[in-house]
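Have a look at the structure that comes next, please.
Here's a slice of the assembly, chains where they normally sit.
Labels A and B are assigned to the chains in the order they are written; within every chain, residues are numbered from 1.
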């Protein structure tokens, strides 16, 4: 994040937050997520954003972001 | 034994699918999977903890097992579909075990929504294996919309209740145009064997292994149970009779 980053309100994994990130990639980095980490997937407003588009995908106020990974399951 | 199962063009040598949840620890999970001989294991898709990212279970499973992500816990078609799409992106697989729960307490499937969600996912290129009930009409509809298999419940998820309605499972198996995978309710090895004898093509087990007193041994038991039931099905069992039939010769008895 640089000081130029504007703060926007997002809903990240169901929780409202205000972050200084204008793209998905910035948001993920802000969340401490390694962009190279495997097995991650992200959706914005109900649509999956493929990894190749994370850098370019702009965020808008009110966006609902889901960041998931596989876990144990039955 | 060469008696592979084919689902959506993929051949699996083992007819035992194993869930990965609830084991005492990760090493035990890995040992159980190894012992079970399974080739297909289920995983869930969950939001990452915002506190940070830990190494995933999947790093350990990848390359050794085909992964079948589920949509466990979803109660709307929308959430289930999004979960499936996230799973596809995360795991680079178009296979999904589609769960659409109609009731949070019993975890019983909502077959009406299930058919619709399955239809949409098939149209989006998914290989859909839906968790459903032992309703032959619903199973037919799921096959009709293009599901690669159907996964009727034996009894409630995690209940260990076995196969509550064997006649219905047998009916589903006898009419299903796609493979039938018995899902939910298996409590012990004879349940798994019975499922296969009724005509199921495979069995999915999780809690019965993970929560056993000795999970790895139960994994071995399930492996043997599935094999036993499959072989018995192929061999063709004797009919049940109400009366006795001597096995030893009836003539030539010693008689004083």
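The rule is simple: contacts are C-beta pairs under 8 Å (C-beta built on N, C-alpha and C of every residue); 3 or more make two chains touch, one makes a residue touch a chain.
On a predicted model such as this, the values are computed, not experimentally measured, just so you know.
Taking the complete structure file into account, the protein chain formula is A x4, B x4.
Going forward, only the chains that are shown with their structure count from here on.
One finds 34 Å separating the Cα centroids of chain A and chain B. On chain B, the positions that touch chain A within their shared complex are 19-23, 29, 42-48, 50, 52-53, 56-59, 67, 69-70, 72, 78, 82-83, 85-91, 157-158, 204, 206-207.
Only residues 12-15, 31-34, 37-43, 46, 48, 50-51, 66-74 of chain A touch chain B when the two sit together in their complex.
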